[in-house]
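Structure in structure tokens, see below.
Note that this complex is displayed minus one protein chain, with the remaining chains in position.
Then we have subunit A:
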Amino acid sequence: MAILIIAEHDDRTLKSATLNAVTAAAQIGAELHLLVAGRDCRAAAGQAARIPGLAKVLLADDASLAQQLAEKVSPLVVELAKDYSHIVAPATTSGKNLLPRVAALLGVAQLSEVIGVESTDTFRRPIYAGNAIATVQSLDSVKVLTVRGSAFEPAPAEGGGTPIESIHFAGDAGDSARFVGEQVAVSERPELSSARIVVSGGRGLGSGESFALLERLADKLGAAVGASRAAVDAGFVPNDRQVGQTGKIVAPDLYIAVGISGAIQHLAGMKESKVIVAINKDEEAPIFQVADYGLVADLFEAIPELERKL
């Protein structure tokens, strides 16, 4: 049987997390179908069709699927599920919102944040903030998985010419869940989850204004800006910047942690980075235990100097 991948998109554009999910699904090994569900989402489906290696792109375009509310999308996925051995979605907030609902309606478990494919029914996933890696065999007939983007290389975005198959879906128009609004952060910088370099700040920054120091450094490096929970809680930066066990998981080529102590919950989100730099004035800070290059310094002197010398 084939594998159904749920695309991450905003109707107009396909999100890069989809490409990592395609790689994970390809490792399971079967025909790959990608579902683009939304309203006026033909443009996203068109982009999906250019991903090489897919057998089919399924396009479900219906007013009821606007904003892809889990209440509305889950019945569609459940309807399709009978033809599939696996249902795979990126472990993004939308995947995490939708897929457990699908699994429960199917009466099966969901394996969250898969980082490794051992066989068609056996997968590796982190537990306890990444302090242990579990190898888990699914006993269910349909395997429902969310996959961690940072653990799978993105599939190529171009080169394919997959046929798009429109599926008729007349969704329920009920308003038990109603979309009210969205505040989406717009940034010129690369996306945190897929950036090659990430500069993150913690409580040590002391204020939102001080983050401007990091932003200037990030711009010089072409980097994304991340943060610890403490920096988000204190209101220095918005929630979408949080890196960690319960925020975003990143694994860039270079991660620069500034004024971050290195709590296990933060490490869970960045310790797979290729090279880690820590700048902290406390030489005992646990972040230095995972840093390839540690600098004990006051960030307010070190960061401007680093920016100048790059």
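What we mean here is this: a contact is a pair of C-beta atoms (placed from the backbone, for glycine too) under 8 Å apart; a residue touches a chain by one contact, two chains touch by 3 or more; residues count from 1.
The criterion applied here is as follows: contacts and distances are computed from a predicted model.
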Check: Given the options "Electron transfer flavoprotein subunit beta", "Cytochrome c-type biogenesis protein CcsB", "Xylose transport system permease protein XylH" or "Sarcosine oxidase subunit delta", which would UniProt use as the protein name of the unshown chain?
Finding: "Electron transfer flavoprotein subunit beta"
Checklist line | Residue in contact with the excluded chain [from A:Asn20, A:Ser64 or A:Ser138] | finding: A:Ser138
Checklist line | Hidden partner chain, touching residue among A:Val108, A:Ala218 or A:Ala231 | finding: A:Val108
Check: If you put the missing chain back, which residues of subunit A would it touch?
Finding: 67, 69-71, 74, 92-94, 96-105, 107-113, 122, 126-140, 175-185, 193, 197, 221, 229, 232-233, 238-240, 245-246, 248, 253-254, 264-265, 271, 274-277, 283, 288-297, 302, 305-306, 309-310
